[in-house]
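Missing here is one protein chain; the remaining ones are kept as they sit in the complex.
This part shows subunit A:
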């Protein structure tokens, strides 16, 4: 990929450079995983369980094998090696054997010459089930005699959990809670609920597995982390990792939903069994069953404060529904516990977070990762306390705001800028949008005119504005950046500077997954700035180089950006050494001689051109590979939750302005203003794009998006007809303020940006709805019946 510079610019760090894949993406030429094909390929399809919990008594695959065009059918009995996999705990069957634990669990695979043939053949497999009673919430999962999801647990969390149906539990205790609570003049205690949100990326789970004829396999796949896929795949295929090679195919969005395996093992198994390339591409209904979701949560909070508006204590219990398999539940628990009181200084804290095993769909990573659910609850509490104290909600938050030097409930000191109060000030001081924008007067006649598209209910023309009430709400959140709790997640980059014709070109190779966020853009920008060359080429990400870690946790610009920067610095050092040598200067030093690379030349501190890059590269290309890691973190103490568990914190604040039709319960979010500190905006336009996208996903959780699971654990709405994503008519105006307060520990001072805006958008919208309606609204998504008082 060749990257265009920003119009009129060089395209380096700090510019809104264009995407290197932009031209391909606007011409339709960009190859997404679902666009892959091979002349000899088969199509794979997965048969899934219709039950949330059942004994799988038998599978008769003969009717499927008899269908013309079917090449292969696989069940658990055909698995060649490891039968289970998982990001953290290997508790998830590749194909169910003997028992299914959730609606949609894979039980058999079919490969055929046409996707419809594969689907129809799979439907002919006779699967015999005996339904079992399931557990679907905390009460049923931990009741005496409750069926255990995983009866013989020996994992590293098993000894510490209060019940075998608890995946992981993390307490956080700090200060003398009883004494602090005794000082409180005002106490509010409430319970909140968060429904199951889905990542709903547009590009379906897809990939193409190609057997290499020598027992190995090449997999071209849309994923967030090539190397962790391989780590799970190789044991399942019974192959050494070197024989399982992964290359990133175009990714149509991810948001956490591609962190776990979906079709990867299935396609490889079919390909290795048939000896033919196998493509798998989920349809939308299967996609909703085929990846993890955001954990639904029940959150009980007690907050206390003194009359002068100071928090005394927070007591919280956060119960996350992890569904049938562990996925990344343990890390989600760690986030919920450690970030559970929000960006505030609280003298005494007692938080307990846990994730359940249930017979509901498995839940794992989604943008915001454990911090989203808590933010909805603690921000609602902050509003309640402010109201009890007669204080402005923003003023109350600012009095208690975290700042640089504050100590988190985990005991970790915040050692870089934390402008929480400033972010709140920015959104508050922004002028409010004009009320009732849908209403105008004809200048000549004075007649009232109504623009229905801007009203709650929109083109449904449900209203002409009779009962429309405005509300304004605020929220702020805190998210960690990069992997936490002692996890080592370095990234690797190899940079080569060489001549192409007579022009110097930098080639950057990493295994970082571009999922839409613009990692490819910032990598090219960093190479341009560090090497002073305009032409940068990105090699396709694959497992032929060391891991880049996951494209998640707002970490990829920090980690892979850091790796590219260090590899470039090593290349630059060699180029400067050549320049010194050629000009008779001491070759190895001194670094203080001020030589630098700019516009394809070696320039002295005085601005004199010492040599052209092209002449220095005639002696051959310069290559360097570097691995970059963040500062080490530590696990949280299993009893007290104390520990320097996080790398970096990220903050965003929102103000939401809503208009509600209070008779019909319809909502129009008029404006959703954000302010976020990003440390350093490597690409300002891409940063704003992340804030817009994250904000709208937060709005979706507030009023639209919920994957509905019935009492028997069945998913009721696996389609874009019934799972409501925000459209452009639901999207408000989203003005953004970006602060750049450098973090001295991070490359360029940058602060991971992708997730924080997803946190505070949800509670800000709901706070505005509460102000407009006076209703409690303790569950998201808020539905019309909640707004008109027909349901709690």
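In the analysis below, a contact is a pair of C-beta atoms (placed from the backbone, for glycine too) under 8 Å apart; a residue touches a chain by one contact, two chains touch by 3 or more; residues count from 1.
In the analysis below, contacts and distances are computed from a predicted model.
**Student:** I want to check something: the complex is missing a chain, and I'd like its UniProt protein name from "Ion-translocating oxidoreductase complex subunit D", "Cytochrome C and Quinol oxidase polypeptide I", "(2Fe-2S)-binding protein" or "Multiple sugar transport system permease protein".
**Tutor:** Matching the unshown chain against "Ion-translocating oxidoreductase complex subunit D", "Cytochrome C and Quinol oxidase polypeptide I", "(2Fe-2S)-binding protein" or "Multiple sugar transport system permease protein" yields "(2Fe-2S)-binding protein".
**Student:** Hey, which of A:11, A:86, A:203 or A:471 is the one touching the hidden chain?
**Tutor:** The missing chain is touched by A:203.
**Student:** Among A:116, A:212 or A:599, which one touches the chain that has been omitted from the display?
**Tutor:** Hidden-chain contact among the options goes to A:116.
**Student:** Which is it among A:47, A:180, A:251 or A:616 that touches the chain not included here?
**Tutor:** The missing chain is touched by A:251.
**Student:** Looking at the full complex, which residue from A:156, A:307, A:413 or A:453 touches the chain that isn't shown here?
**Tutor:** A:453
**Student:** In the complete assembly, which of A:290, A:561 or A:693 touches the absent chain?
**Tutor:** Once the missing chain is taken into account, the touching residue is A:693.
**Student:** With respect to the chain omitted from the figure, which of A:38, A:55 or A:284 is a touching residue?
**Tutor:** A:284
**Student:** If the missing chain were put back, which residues of subunit A would it touch?
**Tutor:** Residues touching the hidden chain, for subunit A, are 7, 16, 18-19, 21-23, 25-32, 34-35, 37, 114, 116, 199-204, 250-255, 281, 283-284, 451, 453-454, 459, 515-518, 685-686, 688-689, 692-697, 719-721, 725, 727-729, 731, 733-734.
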